[in-house]
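A single protein chain has been omitted; all remaining protein chains appear in their positions.
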């Protein structure tokens, strides 16, 4: 794949948007490699993702906004542009369960995830060796109910230092304050070990076992201030039976969690997700 | 397959149960074709299903209970025996959505379901032609809030007349009274068009759409007096995306509902389900 | 959904295609409801599907071609246009297994398939009652090795009479001659009861059983002159185990076949499929 520029657009649905956008790109010598769009007829909203070849495109990060302004204004667009000249910086938070962390590290090393991982932060020391084996800085931020505010300040200090663009909660079992969440809108990705909206909150595999479900699931979503209620990015399920103990569900669930979280990370890293009405539009 | 006798057992878990049961069967010249068992270590319960060749078995429906009594008493068993000399009689309740009804009729005609279908009852006339095309008696029992008690009496009258062994709610959109439910324990099978315990109650596909889930599901379960809370028999899921409207979810869901309900019916008809602690043990 | 016009395009990949097409549509007051495109970088090919609101579009079936000609020529396009003023006419061929036929009839009656079904043709009389119950003309064309040429002539006569746009082989177990196949390119849809390219030819469930696979599948594809080798439209799989007999595989497979064939029919009916290099591009 050549280097690409990615443009994400959300605006009220009306006629002529695609023509206006593609004409603009053509007039600036852009070559569209991928275009995907979606009209939400119920809410009258329009979403579009355009990926174009950076080579030969007649605009630069400096000149794009001014040239684009008339179209954005005319269609009342919310838009964002990823020029792709550098990879996104992904910080990882983790507690004691390390399967998602080691999976992300492995995918990253194998070239599957187009990101930098400047830091792994945990409230425990357990995950240190995994991070370090991958050559990633590791920091411990212990959290107790009494020290939560300071711990969060230290955490955000670290995220700022390392220039994190987004944060992945790879089985991080601490609640984040609404203030912190508000500062990272659609930039905190969590993996919930249950098929949301079923089994919110703690011990979802235990809940699933007690309810006697015949399938379990995992859900990756953006974090909002309401627990386990943010926009869902990806989900998957796997069959279970009466023979499965809670431990079996935990084991089966780990395989789901790893795949579902990695998928969400890849989609986010490639600028494939738009959020509206607490739901995601995923252009994959 | 030869004609078979099926024995279902639930009792406190202890050693020697399998040996005692299989020795008993061998002593009466029974040939075991299939034996499945499960120990719930958490609750200290034991479950077993034995299917044996009816030909050559030395006991009859008349003599079995007396011979079996000592073992049942010794292990404090709850047990049931299906001699299989006649097929179970399955009544179907349906409202306006007929996809599950026509699916069951088709499977029945193709020999996939080992049951009789003596009657289809609906609170509307719509389903009549489907039932009659399959040669099944069709009756309408209209229900309004005011007439619910009489309607239920009429319904149970019909179920009694036709000798129903169990009842399938193939998208029957009326609530059944706790009294009726209590008279048919583990003999009322419902299909819920959502992935329980998510999206209980009405309009589950609408709920799923509004939540923005990336998979939808369907759930077959025994009916209990608490809505959508009975023991789950079978579930399945299918992926969705932001492109799916509520109508698309309904369409995709119909395919799930048909398969999941048919599976539950087959498992029940073949005496493969035991219930304990509001959960099912499914020997398939 | 409003009434729509659908434009399918395949051409050598180059820059400016999307801009040219969307500008053309905008200049003729077309409102694009859905646009999907794909570049095959390996073969240097470009594929696009545009669906636009028919209401208000400034061109007609009579005037479109002339206006469109310059763009089609400039980009060396193969293209087709479905004006959508009438539903496609789908003929169904079937032999003795009727599960796919009755499934298609049911979906059609429930409004899931946007087609007309003018005729069902079979080499046996068995399927007649299903077709007639749905109000569809039914004809028998018996086939023996000796009479194949005449039988095919009679078949094509019937297809011509009833104005069939495409033909679905819903478990039709007769080979079609290369000549007939050549006259219906990408207009003959078959359901193969195996996971192609495994288990080509006859008795695929028996082949799967003998090989001891742990999943079985079904495949819908366009028919080409090489048996079971045409462009694949849709596939699905389901788990199996050593407990499954050949009959169990047949039963499980029927559920796959019905869903996979119905999906292919819907995709074709909605003009969502392009074919290139014996593969399909499916815009769903």
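Think of it as A, B and C in the order they're written, each chain with its own count starting at 1.
What we mean here is this: a residue touches a chain if its C-beta (ideal position, glycine included) is under 8 Å from a C-beta of that chain, and two chains touch if they have at least 3 such contacts.
Just so it is clear, the model here is predicted, and its values are computed rather than measured.
*Asks:* Given the contact definition stated above, which residue among A:23, A:99, A:171 or A:272 touches the chain not shown here?
*Replies:* Residue touching the absent chain, from the options given: A:99.
*Asks:* Among B:39, B:110, B:174 or B:276, which residue is in contact with the omitted chain in the full complex?
*Replies:* B:39
*Asks:* Please pick, from A:133, A:157, A:177 or A:277, the residue that touches the omitted chain in the full complex.
*Replies:* A:133
*Asks:* What chain B residues would touch the chain not displayed?
*Replies:* 15-16, 18-20, 22-23, 25-26, 29-37, 39
*Asks:* In the complete complex, the non-displayed chain touches which residues of chain C?
*Replies:* Considering the whole complex, chain C reaches the absent chain at 38, 40-42, 195-199, 211-215, 217, 231-237, 241-243, 245, 277-282.
*Asks:* By the contact definition given up top, give the residues of chain A that touch the hidden chain.
*Replies:* Contact residues on chain A toward the absent chain are 99, 102, 106, 110, 112, 133, 251, 255, 259.
Here is the rule we go by: only the chains that are shown with their structure count from here on.
*Asks:* In angstrom, rounded to a whole number, how far apart do the mean CA points of chain A and chain B lie?
*Replies:* Whole-Å distance between the two chain centres: 41.
*Asks:* Between chain B and chain C, what distance separates the C-alpha centroids? Give it in angstrom.
*Replies:* 37
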